[in-house]
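One protein chain is absent from this view; the other protein chains keep their places.
Let's turn to chain A:
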Amino acid sequence: MTKQIHLAAHFPGVNSTTVWSDPASGSQIDFESFRHLARTAERGRFDFFFLAEGLRLREAKGRIHDLDVVGRPESLTVLAALAAVTTHLGLAATVNSTFNEPYEVARRLASLDHLSGGRAAWNVVTSFDAFTGENFRRGGFLDESDRYSRAKEFLETARELWDSWAPDAVAADPEAGRFLRPGGVTAFRHQGRHFDISGLFNVPRGPQGHPVIIQAGDSDEGREFAASSADVIFSRHSRLEEGRAFYRDVKRRLAAYGRRPEDLKILPAVTYVLGDTEAEAAERAAEIRRAQVGPQQAIYFLEAVWGRDLSAYDPDGPLPDVEPDLDEGVSRGHAAFRRDRGELVAKWRALAEEKNLSIRELAIEVSAPQTFIGTPRTVADEIDHFVQTDAADGFIFVPHLTPGGLDELVDKVVPLLQEKGVFRAEYTGPTLRDHLGLAHRDPALSEPAAPVPAPRTKENR
């Protein structure tokens, strides 16, 4: 059977994928940028719009990293504002489970679900490092080995809070003088290793019952957590073969939890470049890579692996002759670097030798190229091929430009996917669970709730 593709849009990240030096690069903080990207995604009938989170500015060599775009708003706050200027688009917030408490996160997500009429999603991430912890009351209190036990218990607790209000708990019946139905709200009590809390939750159950749960970890524990508890996986396995392997691995874990393969959607993060011809697309792709990996970024890229200050080296010259310092981590606040750095350096040296590459050329060569490069037609075909051959259920597109980075995808590629009949031409329901084809978490309400009228929108700037 032909699978329907799911598409999501990632706000351009705080990392070197985002090109800020391009004259077309706009503000990463003005609400207009968020509005434009979200509305473009909605025009393209995307499933959802996604915001990442990083709770401490990244550092390199003990100083704040200054080469990449930096500075972003609080995810849920922006998504609540986007709820006002969109009508169907899902709104996904990354919210960490280490530096938060279940009562607050559960109520903020339920609030977003109400304000958006059932469009909220939560990407549960587990960053636990003491470096980030310095911004929080409790500091870095968690061992790495406990990151998922806390995340799992956090999510379970949040679900208990959401479930403590029956779907019909709010009667709002003035005649009978009943705001709440008797028995509609029950006290919760959670006693576990990480949380010992009790009382009454204070937000009615959201239109989706529970917001959509996204998981982005990649370790064995992360995959198991996703298989047991998530609705969507945000993965980094965006190449065809590794994508298929990841897909098989995760989907086969579902049965142990009594879940079906279609209950968990796998959406890798991907990038794209279009051209009128294959050659033009390839040329544009190379140009973007050069903008992403400037001379300073190239040095920085190598420093992360070498564990040394390499600023004395010429980015257009040969690789550093010094040996890496394997005891020293250089950068903090980045996604963990888990590979064997010594081995990597040896491999890169061989590659640079063989192809006669400078530092910058090597950095470009070995850091991730764009996922889909081609004409709108070939890209649409490739997207479809990935999905139909089970390398993914769809994709989270990460544009390299704010705010225009989705425009071409929506204008040129999405119509071709719609033509093929593999992507929706119109939304078929009001909630994100509807878009993703996921069951509502309310057995009693298998029919979607009555659509909430779209809020009036008004241009104010």
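Observations on the model:
As a convention for this text, a residue touches a chain if its C-beta (ideal position, glycine included) is under 8 Å from a C-beta of that chain, and two chains touch if they have at least 3 such contacts; residues count from 1.
We adopt the following convention: contacts and distances are computed from a predicted model.
The chain absent from the displayed complex carries the UniProt protein name "FMNH2-utilizing oxygenase", chosen from "Xanthine dehydrogenase family protein molybdopterin-binding subunit", "Carbohydrate ABC transporter permease", "FMNH2-utilizing oxygenase" or "NADH-quinone oxidoreductase subunit D".
Touching the missing chain, out of A:24, A:64, A:346 or A:425, is residue A:64. When the whole complex is considered, the residue among A:78, A:232 or A:288 that touches the unshown chain is A:78. The chain that is not drawn here is touched, among residues A:185, A:227 or A:359, by A:185.
The hidden chain makes contact, of the residues A:6, A:88, A:108 or A:210, with A:108.
Take chain A: the residues that touch the chain left off the picture are 20-21, 29-31, 35, 54-57, 63-64, 66-74, 76-78, 80-81, 83-85, 99-101, 103-104, 107-108, 110-112, 114-117, 134-137, 139, 165, 170, 172, 174, 177-182, 185, 195-204, 294-297, 452-453, 455-458, 460-461.
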